[in-house]
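FYI, not all chains are in this one, though none of them got moved.
Going by the order they are written in, the chains are A, B and C; count residues from 1 in each one.
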Amino acid sequence: MDVLLSTDKICKSFMGNKVLNDISIDIHKGECLALVGENGAGKSTLMKIICGIYKADSGSIRVNGKIVNINRPSEAQDQGIAIIHQELNLIPNLTVAQNIFLGKEKTRGIIIDDKNLNSEAELLAMKLGVKINPDQLVSTLTVAEQQITEIVKVLSQNADIIIMDEPTASLSIEETGQLFEIINELRKSGKGIIYISHRLEEIYKVAQRICVLRDGRLVNTFITEDTQIDAIVKSMVGQSISEFYVKHTYEVGEVAIRVENLSCKKEFYDISFEVREGEVLGIAGLMGAGQTPLARCIYGLDKIDSGSIVIGEKKLKNHLPSISIANSLGLVTENRKEEGLILQMSIKENIGLSPWAPISNQKGIINKKKENDLANHSIEKYDIKANSPHQETVLLSGGNQQKVAIAKVLATNPKVVILCEPTRGVDVNGKVEIYNIMNQLLEQKKAVILISSEIPEILGMSDRIMVIYKGRIVYEAKNIDLKQEDIMAYATGGHQNG
Amino acid sequence: SNSKESDEPNVKTSTGNEDDKNQDKNSPVKDQEEENDDKKKGYSIGYTCPTLNNPFFVGMMDGAQLASDEREVKLTMLGGDNDVTKQVAQIEDFISQGVDAIVVQAVDTTGIVTAVEEANEAGIPVFTTAETPTGGDIVCSISFDSYESGYNGGTYIADVLGGEGKVVELVGVLGQETSREKSRGFAEAIEKFDGIEILSSQPAEYDRATAMNIMENWLQTYDQIDAVYAANDEMALGAMQAIEAAGINDIFVMGNDGTDEALEAVIAGTLGATNGTPGYIQGYIAIDIAVRYLNGEAVPATIKERNTVIDASNIDNAEQILKGVSEKDWYWLEQFN
Amino acid sequence: MDKRKIWLIARKYATLAVLCLILVVMFFLTDRFFTIKNLSNVGRQISLNAIISVGMTMVIISGGIDLSVGSVVAMSSCICASVLSITGNIILAIMIGMLIGVIVGLINGLLISKTGIAPFIITLSTSSICGGITLVYTRARPIPLNNTPFKAIGQGSISFLPLPTIYMLITFIVFAFIMTKTKFGRYIYAIGGNEKASVVAGIRVKETKTLVYVIGGFLAAFTGVIYTSRLSSGVPSLGAGFDMQAITAAVIGGTSMSGGRGSIWGTLLGAVIIGVLNNALNLLNVNSYYQNIVTGVVVLFAVLFDHFIQTRVSSKS
């Protein structure tokens, strides 16, 4: 078989930590190889080595059988390797088209042909069946739209080897489906794809082979069709996970939060609901349906036009986030790097960041013991994998960053927690742990609003489900015997009822 | 009109009492010095001036250096970047260094006083050039102050214009003492002539390019300008450049200092005159007086420095006016009495 | 219509509106302002610092800052004058003067891009070093020139258009073209917008950044040479405050200090506002003590007004 790319005994250490240990993988023509493993297993690092961002300490890379030296991203591109990075790599003040063709602009003479870039971007998007406006500034896009831009960017390169590091983490089912079609077509045209994801059901849909990384070692390679999910999970985490969505049910108490006729122009209209203590309300919807703005408005990050939010006795309107926290409302944002964490601060400092975190006396003087206790307690409780509480969060893997972001919000001891995409980019184990955290919250008579683009997660973890379509509530019901297809139908505007 | 300086009475009057007082004080130091008679060669002197990024003070440094070399003095000359706090630090460093005498030309004569007092306390004699600090004990101030300079300039221009005309003035740096005093002197001299009007005075940071821009703007603003007075030659040359470029040739430009370039311009006839402030000689006198004092000689409390406007009539003599420091030119000795 | 376009236009008009306001005020206050002579005067005065601002704008868009341009102006002026007075060769003098700017720019650029140390402190240090070298070389004395053909370079004019204004316009046209139409320009925006992403996209970030500082140094040196011609001498004290003026022009013109955003034409507007303001304050014979206050207030007003317009536009469209 034609081996497009292979790595030979790649090793890599960061500050004495061995992150990759003798990794040898190969990728064949017309194949989609999945790379799975826990958060921090070393997947992204391996990919960054392949595409010239990091340099391996030892080992070699072959492209089409020849050993190649890749020292910078442009050299990887020259070798026909393209990558969708896990973190978005876009220039906020350039347009979608300008970003897609960045570094590869077509010129007439020395003049960049921006018109041509726009039309080509449009063409590409059409071919892929995605909707993007090539002339829009990237800074005005949603995360999902940015992710799509990244995908189009990589496809525009016409590379032989395409690496996708969690490309679907912020996509909804619809777009994910489209991406899989694209992948299949690419495969058919003889390209090789490396696909990284924490959603194992996705992997079953696209990948032919699965490599499992654990603690920087390649522990197993499976042929997809011969393997059960369980075996993969066991290989990844060292134990099997019997049940994924473990949702405990608790007695429902008082109304914890009530949202009345909330509207925000062009985002959502006339939204009303309430959530009681000990209850999870799941909010589903396609990307851009208005869930994120809704969460932001409730929390006070964006301004609302009309309506009100009542928490306990208190009515909030156009309030600051600090007021929300003071009234026991917490928000875990969907974008942990931009709005969740102060990346250069340590785990400890992030967890104790909020003015309401119990780490100081009344005068605002930090009590070292309280601070350490809080951090250690959170690290233990949420199973955050780190060298120490002093480690900078920028050095954590994504899943662990996510846990820190959640721990930071929960440190303020909120009664109502809004979780936006809480398991985005989190590994199997981590997801289970985050679900456990949700259960703990319920046990403490807290109310949870779960906003997620993963419908199985919504179905698995919610007491009640609300579906939003184009900024309006189109469905609301108790979560009894609901089916993924039904939710999907509502979310895409299929059924019309209230 | 080339003998202006000798006709003019001293505008700043220094009282006789002050002289007496200072001279009394000088005597005990004399005794002390006699003990270290064999140390009389090899004095070290610290000299701080407002800035060394300016040809005028470079000239002063050269004069001081010559005098120091002749007298085997170790000279430390520093510029204060026009920052009085920096000068204060420099004087403190001189004290740490253990210099035998300190010469100061202050950025700000009020702000420098405490530093002078520190030197006094450390028993180090202090000499000043140009403006005299408003306090502290100064052994001798070698003064040709900026007020006087401005006053002389004003009188000279009035004379050239025959008491009739419109003048513009390029001031140095706002908030800086010498600039302010020169400007005040100039204004007070012009005030004496009813026929002369100061159209505008603007600060040009002692900078040629800025002065050129301002002059260009003035040429747009005013239909008639008869003379330009600039607080230094750099600004005068900048103004001259603007006037030349505009193709005008009947504006009389006067500068201050007597830099080489200005003298050449006077020879070429493009620059009307420059108030030849002999920084070179000033630096030389300062060191000379300091060494005399250290050697136990009684020195007067003030030395009046000569100052001559250089124009076409005496340009041949410029070198002598500005740099004449051979022994026969030691006119300041006449002021010892 | 495309939001971004509206934004950009509104932003431009906001600054333009400030300029127009100043012009209208001047129209009513004095009839000296709108004369061909004064306008060509203003044109000449603006041009040299505007040329520096072009380089500064590019540096700031790339995410940096260059505090050494003032020193480079002085250094290139003195060295150009010195070479000219020694050799009498105009071309050689100009070339060597410009070379100084390129060398200093190269040193800045290499230090900044290789180490990632803050451009602020690197260029502040090189500024201090260059300033010192200039003083040592000249002993703080200007180097007078007496070369009539060389004078023409900075002092001449084509009918009422002074040569420096023509240089300025050419510089603006060339660099506005580079910034908007070429890959190099695009990459400067990209690097200032997100350096990591630019690396990932395969842009040669270090080389691009270095080149930006070289251009900044080159334009500063060019300004130094033209000043030398205008003043007919090499002046070691030249350039003080030019850095801040250039930055101010860029910021008034809409360049974001955090990089990634800005336009060369905006900077022209900024430079014109500053130049017209200086000219106006002189024409109106405003007491010099008040000039600082007025300048500060106008700059503040300009940026606040711009901010006001922008938030208005972005919340409307």
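Note that in this section a contact is a pair of C-beta atoms (placed from the backbone, for glycine too) under 8 Å apart; a residue touches a chain by one contact, two chains touch by 3 or more.
Keep in mind it's a predicted model, so treat the numbers as computed, not measured.
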item	value
Assembly formula [one copy per chain kind displayed, counts for the whole file]	A x1, B x1, C x2
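Everything that follows uses one rule, which is that only the chains that are shown with their structure count from here on.
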item	value
Chain located farthest away, centre of chain A as origin (C-alpha)	B
Distance from the mean Cα position of chain C to that of chain B, given in whole angstrom	36
Rounded Å distance, chain A centre to chain B centre (Cα mean)	73
Separation of mean Cα positions, chain C and chain A [Å, integer]	44
Numbers and ranges of chain B residues touching at least 2 other chains	none
Chain A contact footprint on chain C (complex, rising order)	2-4, 181-183, 186-187, 189-190, 193-194, 196-204, 260-261
Contact set on chain B toward chain C in their complex	52-55, 57-58, 171, 174, 199-203, 205-209, 212-214, 216-221, 234, 237-238, 241, 245, 259-261, 264
Complex interface listing, chain A residues touching chain C	53, 72-74, 76-77, 85, 88-95, 98, 102-105, 107, 110-112, 135-137, 140
